[in-house]
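Every protein chain except one is present and positioned as in the full complex.
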Amino acid sequence: MRNWRYIVYIVVISLAISFPFYAGVHPIHVATTILSLLALALSWDILLRGGQLSLGVSAFFGIGSYTTVLTHLNWEVSPLLSIVLGGLAAGVVALVIGLAVLRLRGLYFAIVTLALTFIFIVIVRNLTDLTGGAIGKLIPSVIFGGDPAMIYWLTLAIAVATIITSEIFQKTRIHFALTSIRNNEIAAKSSGIDIFKYLLFAFVVTAVIQGVVGGVHAQRFAFVSPEESFSLTFTILPLAMCLLGGSFSTLGSVIGAGGLGVLAEYLRLMMPRGHLAIYGLVMVMAILLMPKGIVGTIREQLVRRKTASS
Amino acid sequence: MKKGILLIAVALLLASSLVAVGCPRPVLEEPPVEPIRLGAVNPLGDITGRQSAQGMKLAVAEINAAGGILGRPLELIVMDDEFSPAVGAAAIEKLATVHEVDIFIGGMASGVHLAQIPILAKHGRVTVWIGAASHLVEAAIAALPDHDWYFHLHPWDYQQVEGTVEGWAAIVEKFPQIRLDRMFVAYEEGAFGAAGFAISRALFADVTIEGESFTSAVFGGGDFRAVLRHAKEFNPDAFVWVGFDPDALGMMVQAKEIGFAPPVFLGTPPGWPVGFGEIPLSEAVWLYGMWSPELKGVSPEAAHFWWAFIEKFGEEPATYFAPLGYVNVKFVAAGIERAGTLERGPLIEALREVRFEDTAVGWPLTIAPSRLIRHQGFTRQMILQWQGGRQEVIWPFEVATAEPIFPFPRWEDR
Partner (left out) sequence: MLAKLRQRDYQILIAFIIVAAILAFWRPHVLISGLQRGSLYVLIALPVGIIYGILGILNLAHGEFMMLGAFFAFSLVTLTGIDPLIAMLPAFPAMFVVGIVTYRLTIKHVVRAPLNQFLLTFGLAVMLTEMANLIWTTRPRIVWVPYAASSATIGPITFGTFEFVYVAAAAIVLVGMFLFLTRTRAGLAAMAVGQNPRGAKLVGIDVERTYMMIFSACLAVLGPIGALFLIRHAIFPGVGGPFSLRAVSIVAMAGFGNLPGILVWGIGLGLAEAFVRSFRGWGGWADIIFFGMIILVVFYRSYQRRVR
């Protein structure tokens, strides 16, 4: 029966929403960070489905962060609205850049998006009057007065919105467009798909998501600086989470984010020093033993069982 | 592939338990009497955070060996902030809610601390912080409705520069052959360098200052030849570089290469490469610092700390964060002892009154207001000079260990 799936969803969502009521403050913090990374991982995956490997997640994250802080400080915009503006700014930048950059493919696209991140860092760092330069900028208070539960719910809402977006991309016409672009561009073109339109759409939507997550991050920690807000961690970690969980699937990024996030906490607990070495080791071993990611490997298993039993 | 997943799980467990068994635990054994809990958040992956934690452990061990405070032992819990604001903030939250520490100590990076401040404010427990030099942090603390619970031992960036202004004025007066009318500042392009340059330009009022940014070796730079050439053209009385430990070698080697030897060659990294003192290019290089190993010759507390640290850990203190961590714990202990209680109000009062004539860092500690906050500890840096492989203190003259070598010897003579 298909209904059990919806029951599972409802149970999971209820647990997630009620989390702050039964969990301690520290786990709420950890969960909030994991949810942010989850949203970033999913947004990265969405673009990946179109065959485009973006290394510019940090760029849009940073744009969102800075726009949030600057509009909040200079125009006295409310925190929530400033986060929305952060997402929009990232989207606009993605639109402009995408027109040029989305013509590239493969590794070229990846390197250019990475180069863009660094370019933004240098620009932000040198426009001292506007952005505070290398030193960065503070906002007077944390959003929601620092209430961890409210921040968690905000991040949860964004993560859920991203999941829904991902599912829309998976279940509608867009899915076929992107997959066919990824697999064989020439065939896709000849069947009449406007590759560029779809890629641009995906690029802008994912940039908006990344900008919003960046905005929330800035409001949560009340601080932006070129080194922190454009840090490559916000590209590398989501990428790792998505690939390890299983790319091209919503569930994959969810599992990857949860798994790596919990693993990181566990390692921190067990080994205050040197846990990063084990983290790297886990990544290497996971790739070697499960090249298709967790979700992909499980799917393979299920297929094998089905064909074996029949 | 189920086997594969099993394999991973087993390997993970094995690996982490193997290493965990071998590594020191963050929490000391639970003693029978309810201990006083100190929670510290340091960058344990970096030498500064690691040795700061070691300094703290040394102090805790000494205090517990002498019977503890108010009849209770001290318990130290150290967490790693991994130089990440999110991780550092979560660590504070964990220390507060899971470990239920009484007092927060430690710290190093300013960016990390900014993220921790809202959480610290929320809990309102007494915090004695030895990290964060950025004036942005001071502004953030001052913006809180109440910050009585916050004590800051590390000098603020502007205080460090104020100290050097004062120091140079004194040096120039005492040694008339030394002049400081023109200064060239090469600064790394990040927050550390930019702040250092901006504040220097503001506070060194009578000095003509030019500056130029460079990419530090930490971020893949390390080529300073262009900057050094511009400095050479400027012909300064003093050349100052504001950067990080790995830049030190490159600066000296490349300065020699282009034949640049200003009368005063000064570096301000937070630390120096291993064995820097042994290379001939280090002779007569000036530096700013909060501490020097040579203070063990003039300060009894510094000497005691030096030898006790080596005995306990089998390595020398390599950064000023080592004695600073030690002082952190000793200061807190003195405050608790004086107050006779852990209650917030009396404890704050008592900490405010604590006075050390001499500390492991080598000089006295009192609490007084800074520009924006109530409770500031150390306010100055020292001016030192590498001589014969040792960091000799030149100023303040009360703790000086040597007289300056001036001018900077020519490269050909080394």
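Should a chain be cited, it is by its letter among A and B, assigned in written order, with residues numbered from 1 in that chain.
Rule of thumb we're sticking to: a contact is a pair of C-beta atoms (placed from the backbone, for glycine too) under 8 Å apart; a residue touches a chain by one contact, two chains touch by 3 or more.
Keep in mind that what you see is a predicted model, and the values were worked out from it rather than measured.
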| item | value |
| --- | --- |
| Chain not shown: contacting residue from B:227, B:264, B:302 or B:348 | B:227 |
| Among B:70, B:202, B:253 or B:310, residue touching the chain not depicted | B:253 |
| For subunit B, the residues touching the chain missing from this view | 45-47, 50, 189, 212-215, 217-220, 222-223, 225-227, 229-230, 245-250, 252-254, 256-259, 271, 273-276, 278-281, 318, 411 |
| Residue numbers in subunit A that touch the chain omitted from display | 53, 100, 103-108, 111-112, 114-116, 118-119, 122-123, 125-126, 236, 239-240, 243-244, 247, 273-274, 276-277, 279-284, 287-288, 291 |
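Everything below uses one rule, namely that only the chains that are shown with their structure count from here on.
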| item | value |
| --- | --- |
| Euclidean distance of C-alpha centroids - subunit A vs subunit B, Å | 35 |
| Parts of subunit A lying in touch with subunit B, wherever the complex brings them together | 24-26, 29-30, 33, 125, 133-136, 138, 140-142, 146, 148, 217, 221-223, 225-228, 233, 266-268, 270-274, 276, 278, 281-282, 285-286, 289-290, 294, 297, 300-301 |
| Contacting residues of subunit B [partner subunit A, same complex] | 1-2, 4-5, 7-8, 11-12, 15-17, 19-20, 23-26, 44-45, 50, 78-80, 82, 84-87, 89-90, 93-94, 96-98, 111, 114-115, 118-119, 121-122, 134, 136, 139-140, 143, 189-191, 193-195, 198 |
